[in-house]
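Structure in structure tokens, see below.
Here the complex is missing one protein chain, while the rest keep their positions.
So, chain A:
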Amino acid sequence: MSRMSRAVNGAKGGAPEGGGLLPNIRSLSLSSPSKHPATDPSSEVCPVCKSGTYLNRNMRFLVNPECYHKMCEGCVDRIFSHGPAPCPIAGCNRTLRKAKFRSPTFEDLKMEREVDIRKEVASVFNKKQADFETLRDFNDYLETVEEVTWNLILDMDVEETRERLRKYREAQKAQNSSTTRRALDHSQASDKRKGATQRKALDVSSGNTPEPFATNREDTGFSFRGLIKRKTPEPPKSFDPFDGWSIQPQYHILQDKYDVGWMTAAGKDANHSAGGYSMPAFYSQVLCDAFSGFGVFVEDEIKARETQASMDAGVGTRNAAMAAQGTKDVNMDDVF
């Protein structure tokens, strides 16, 4: 409850110093002090051996992505140590292996399963917005992917969907390798021709319910509109030692020539030019001397040095994170 903004805004009645000890302040936060029984760790019981965390605080629960039935570590050791065995939960009967057991990330095991499915789907569908011609096409793609995921999560047409996923993965693989091959061949003309026919085919099916690729060509499982054809990766840009930092002068413009009598004369003087003396270099030097101090505010620099501030909100936020964590000291000495 030591949240500053609350505490400072007195209207909410927060207490600036250790207000957490006052019972009535609690009502300010969203929480009601009552605890939901399901999240109370003391009430978790293993469905197999019926021992609970109440007696054994260190008890761990594991699940197997085969069926997501939860049981305690002890049971897993006991039942599956000698090789694959059927799940002990009544009515399940799936064969489970010990190696596949893991402790779940989510309290809600449905979510655990959903995330596993998403992982699987994401490994197949990994296109970025840049792979599409328009944002609309990309959004349609995202929606289709979401529909596929939903089918798997809701156990609808699982077999068929998985089959299509498999086909799509293979098609992608094939395409990838063909793109590379073609890129090697530099056969631009054939590339274009093939792209056009493919494009036409892709237009046939799209929209909300993806249909199997129904043309006389090979079945790739899914097809999407507006895909930009894979390009050969652009050659890396030439190395920039200043990393985009401009060294152009900010406060003056360098002219080729300055018409000042003595200088022009000096420039023409063979005694000078013979020694390799270059007027433009001289101009640039002089102007730099004159103007490079612009935009440097000594007072600010001194202040910045004192406070060791970078004036960068990104650095500020990262440091603030460390300060809150306690890994960075904040000068809180009594200021008085």
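In this text, contacts are C-beta pairs under 8 Å (C-beta built on N, C-alpha and C of every residue); 3 or more make two chains touch, one makes a residue touch a chain; residues count from 1.
Quick note on the criterion: contacts and distances are computed from a predicted model.
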| item | value |
| --- | --- |
| Omitted chain, identified by the protein name its UniProt record gives, among "DNA 5'-3' helicase", "Trm112p-domain-containing protein", "Ubiquitin-related modifier 1 homolog" or "18S rRNA (guanine-N(7))-methyltransferase" | "DNA 5'-3' helicase" |
| Selected residue (touches chain absent from view) among A:63, A:76 or A:145 | A:145 |
| Option touching the unshown chain, where A:114, A:131, A:163 or A:219 are the choices | A:114 |
| Hidden partner chain, residues of chain A it touches | 1-11, 13-22, 24-25, 28-36, 39, 105-108, 111, 114-115, 118-119, 122, 135-136, 138-146, 150, 302-304, 306-326, 328, 330-336 |
